[in-house]
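Worksheet: one structure, shown below.
Only one protein chain is missing from this complex, and each of the others stays in its spot.
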């Protein structure tokens, strides 16, 4: 059953952003491998995989929170990529980050847009974006 | 034109949560009436009314940020109501707040759910929720 | 196995602060019962119950974080009680909260001490404290 | 010498807001009397009493930080009063709080203005304000 | 009229720190040009340009908030330069940052002083400072 949670989480994370998920698991492997498992199990296996809210909506919540907090740049960068992978367009992501400015201030948005720009630059623009 | 921004903002805010908008404007009227106008003009006239992201998505971003910050209870309460008014179901709002826990911790979610419960209790449950 | 995590978590929480645990579970029961389970399973079943760090040390970490964040008063109040139940003395708890001031500022400590005072006042002082 | 720091701090705090200073010292007296002394000695004796920046400027910094943090309402309320006592006008205080919105978001300013309104209401408006 | 807000904002920002303003506008130009306009219009055109508080006082509020937040280094760096340009001396800026420590903790001040040192080092010390 715990295996199931981990498997379910790994499947979700692989679909969202396999590269970032594996990089994080590897980074944690020699200091806190159990915590890497918990990320798979709790974050992705328990929360992200719940019915009742689409993955697109979950990514909007996630990048909004990370942009507002302003102290979790690696996670914001990874999940802006996840948001793209989930089908949010560049314009939608940009709008979400602008929305954050009302509640968390202009620097939160400017700094998040700087990260978004870096993510967007890493891949060819598709017709959709 | 500034009038236009204010009118556009007022229209957005009236559709989202007229009661909370008017309560805030009235509360600010005798200390910072210009700031009440700026809320109408910048927050709702400039940001919320932009095309490129639906109102439903904007409300997900807003309540996520407010829940994560954990220091803006009046605004979170008002905008959980706005989220309901925009068509998010109780279940979706609850899921958004649970999603926040991964990034901002359990107390952020528990305290936001406590506020959501209060908002939900104020109105008869509809078939949709 | 998930049952086991929940049971293990419930046992930890019952030993720490059964009253607060039950109050929170009850408060969440009609809005997000699954989240109440996750508190039992992840927070108390996965993290708190790990070997490698004593419960006394976990409570020091917990009340330090909650005092520093300054936006989670209900949790800080509950866990100052948990800290007492775990065997931390009033003096030790007070010193932990004073230590926080260096890193999170004086208001964090003053406001946490105000909460601690309320918790301490609810029970007869024992010889140990 | 430590006595001197305490005396100097007490003099500064008495000039700024004797009532709030005494209320805080009394509140801390039976839980952390040493911390009340440290507030007098470090905050007011060491920092506030330094030459090189006027008291008016120090109060602008203080209420800006407290408004931005949004989790220290008792301190913000006390120091908006201190700011008035130092000679800042109601308009200046209101403008400082509006300035905060650019960097910390609209809720920080709205909630701080709500507190300011309460402080302003407690005393007759003078010609200056 | 919107043109007027933008022009007024641009004039304020040019006087404060033209270099940083242009760098930010350029950085945002290919991801969120509208947001760059909003910074000019709302932050500098609406807020900074209001009468009722001097620019010197606005800069004290700004660098205090940014130092306390601790998650907006590029903005803090830009506005310590703006503060110098507005006529605040190095000593005054240093005192403002020290004042922040009382409310936001020692790391906020130490990290802000590290940034201030970098800004101060970029220009010859004048007689005034």
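First chain written, first letter: the chains are A, B, C, D and E, and each begins at residue 1.
Definition applied: contacts are C-beta pairs under 8 Å (C-beta built on N, C-alpha and C of every residue); 3 or more make two chains touch, one makes a residue touch a chain.
Please read these numbers as outputs of a predicted model, since none were measured by experiment.
Asker: Can you list the shown chains that the omitted chain is in contact with?
Answerer: A, B, C, D, E
Asker: Among the options C:68, C:84 or C:119, which residue touches the chain absent from this view?
Answerer: For the chain that is not drawn, the touching residue is C:68.
Asker: Any idea which of C:23, C:53 or C:121 touches the chain not displayed?
Answerer: Selected residue, touching the omitted chain: C:53.
Asker: Footprint of the hidden chain on chain E, which residues?
Answerer: Looking at chain E, the ones touching the missing chain are residues 69-71, 94, 97-98, 101, 105-111, 113-114, 116-117, 120.
Asker: Tell me where the left-out chain touches chain D, residue by residue.
Answerer: Residues of chain D in contact with the hidden chain: 1-2, 5, 34, 38, 42, 46-47, 50.
Asker: Considering the whole complex, not just the chains shown, which residues of chain B touch the missing one?
Answerer: 101-108
As a working rule, only the chains that are shown with their structure count from here on.
Asker: Can you list every chain that touches chain B and also touches chain C?
Answerer: In this structure, the chains that contact chain C and also chain B are A, D, E.
Asker: Using the average of all C-alpha atoms in each chain as its centre, how far is it in Å between chain C and chain D?
Answerer: The mean C-alpha positions of chain C and chain D differ by 31 Å.
Asker: Centroid from C-alpha atoms only, then distance chain D to chain E, rounded to Å. What do you get?
Answerer: Computed from C-alpha means, the inter-chain centre distance equals 23 Å.
Asker: Give me the residues of chain D that touch two or more other chains.
Answerer: 43, 66, 69-72, 75, 94, 98, 101-108
Asker: What graph shape do the protein chains here make by touch: line, ring, star, complete or other?
Answerer: complete
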